[in-house]
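In this view, the complex is presented without one of its protein chains, the others remaining in place.
Now for chain A:
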Amino acid sequence: MNTTVMTRTVAATLVALAISFGASTQALAHKVVAGAYASGDHIEGEIGFSDGSVAKNQPVDVLAEDGSKIGETKTGEDGTFTFKPTKPIVHIFHADMGGGHIANIRIEVADLPVDLAAAGAAGGGAAVGGGAAPAAAADATTAAASAATAVALSDAQKTLLLQAVSNEIKPLRKEIIALKEKDDLQSILGGIGYIAGLFGLWFYVSARRSQSKQTATMAQPSVSAQRTPKTA
């Protein structure tokens, strides 16, 4: 009788698996993996899930630091999106994939494409430099110098250079993201260790409490009155 039950359960499992193949349409991995970086004169980003699947055709809102909307973009079939920033401010890319999955990517001014970052640094330097702070002034000079170097190259050369660098870095970037997402054995063992420790502590505390109660009930009233402050 038991074997028929087992066979039936296994059959039910297989049927359920078959149904689920067709049923679910969206990735339900519980962690969203997203990153964005400057590439040439625009920002390139990627949104996906920790199991390696990507968010396809996902609308992405581009927000300023105060939450106001600067613009919007959309991921392609490979889960990547591009956005051309026009202002030297902090950009926040926000995507809501439903089912409790939200991606927020923050791009600081310094991480914007070279020209804008330089403009932002120069602008910031000038604003602070009103008080003639030497550090800020130096910052502005460096930024201006780097901007000047960038201009010294022809635009075509610059584009090629940036493209080459970004292509070179891409696999590294992917590897780092993958590495960050890896649940390594050490963390798992560490977690189990924490659990054992916490429950052991709890066990200890509750054992102590029951023991002190036991001595309190068994001892003479006068003795227990003396002991109460110590055991409580």
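In the analysis below, a residue touches a chain if its C-beta (ideal position, glycine included) is under 8 Å from a C-beta of that chain, and two chains touch if they have at least 3 such contacts; residues count from 1.
Basically, contacts and distances are computed from a predicted model.
The chain not displayed here is annotated in its UniProt record as "Cobalt/nickel transport system permease protein", chosen from "Vegetative protein 296", "ABC transporter", "Cobalt/nickel transport system permease protein" or "Cytochrome bd-I ubiquinol oxidase subunit 1 apoprotein".
Checked against the full complex, the one of A:A64, A:I176 or A:A207 touching the unshown chain is A:A207.
Panel shows chain A; residues 1-2, 5, 9-10, 12-13, 16-17, 19-32, 49, 51, 53, 98-102, 104, 183, 187-188, 190-192, 194-196, 198-200, 202-203, 206-207, 210, 213-214, 217 of it touch the chain omitted from the view.
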